[in-house]
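Quick one: the structure is below, and I'll ask about it shortly.
A protein chain is absent from this complex, but the other protein chains hold their places.
Showing chain A:
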Amino acid sequence: MSAAIVAQHVRRTSLAQRYPGILMGSLGVLAVVLSFYSLSVGATDVSMTDVFNAVIGNTGDQAAQIVVQFQLPRVLLAWLVGIALGVSGAVMQGVIRNPLAAPDVVGVTKGAGFAGMLLLLAIPGMPVVAVVPAAFAGGLAAAALVYLLAYRRGATPVRIALVGIAVSAAFEAGIRFLLVRNPLDVSAALIWLTGSLFGRSMSSVLEILPWVLVLVPLIVVWSRRLDVLGLGDDLAAGLGEPVERTRRLLLLFAVALAAAAVAVSGTIGFVGLIAPHMARRVFGGKHVASIPAAALFGVLLMIFADMLGRGLAPPLEIPAGLVTAVVGGPYFLYLLVKTGK
């Protein structure tokens, strides 16, 4: 690495760390602007004027109004799912002290996916709303199972990660089995599984909203404790932190957030992994800044993915989960190469 790049790198991080408020604020503004813009993106012509009219409740062109009414829950959901996944990933990476940690790693995603699929496929005639609590419970149960299996006088980060991968694989096998058993019903279930904001309404927004409203502020308040945990178990215990209890609680919060996100939107990969990475790169390792930043990056990723999915090949809809995978995969590889140097 040349000296110039080092200097640039140092200047950039220090700038972001000196004025985190300004940078965070501009990220927030960017997310809001992108949200409004995304309301006008899609298969039909909806002008920005229509969007503003519809949002403030003016009766303009009626079709455009209805369109915005259907898009609005999607955009709100993109915010909530982005926040939930970003924060959940940031906490998991902090607690497990593994930059590869994400809701996918501790089994939440696959557990929720399996429970949702079980309900969708094995019990026909089940009301669709029942998927949400089932997936949520499945996510929590899978994470609990991982924790139990990993527990040996405390659950070390490495054990959690390894057991998480094994349990995820087992649930993945279960999902495959269900898919093979029910070939005819697969298409609808697969769309839920890929992760998409297609056809979501205000009720989905209300289902995830309480989790985000309660858990995210709680996690931000606790961000100092995350910093302490990051010093390593021995040092953290030496500083008077009840390591195992704090870890357990923080993991529970993160898991609940991720499970709520998967329950309403299906399994959207990479957001929980990449948003915290971006946040740490820009805002550094202090959790009090990196957690809200991870939330904002999560929102940006989700809005972008949903917008791209709607706007790329209308009237066909590309599931947001597919877009995040396509965008997230290469970024993740870039990260691996970069950290490998």
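Here is the rule we go by: contacts are C-beta pairs under 8 Å (C-beta built on N, C-alpha and C of every residue); 3 or more make two chains touch, one makes a residue touch a chain; residues count from 1.
Keep this in mind: contacts and distances are computed from a predicted model.
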UniProt protein name of the chain not shown, from "SigE family RNA polymerase sigma factor", "Fe(3+)-dicitrate ABC transporter substrate-binding protein FecB", "Allophanate hydrolase" or "Two-component system response regulator" | "Fe(3+)-dicitrate ABC transporter substrate-binding protein FecB"
Among A:Leu178, A:Leu226, A:Ile268 or A:Ala325, the residue in touch with the chain that has been omitted = A:Leu178
Taking the entire complex into account, which one of A:Arg152, A:Arg245 or A:Lys338 touches the absent chain?
-> A:Arg152
Per the definition of touch given earlier, which of A:Ile22, A:Met48, A:Ile66 or A:Ala169 contacts the omitted chain?
-> A:Ile66
Those residues of chain A that touch the unshown chain are 42-44, 46, 63, 66-67, 70-71, 118, 121-124, 128, 141, 145, 148-149, 151-154, 170, 174, 177-178, 180-185, 187-188, 191, 196, 198-199, 201, 310, 313-317, 319
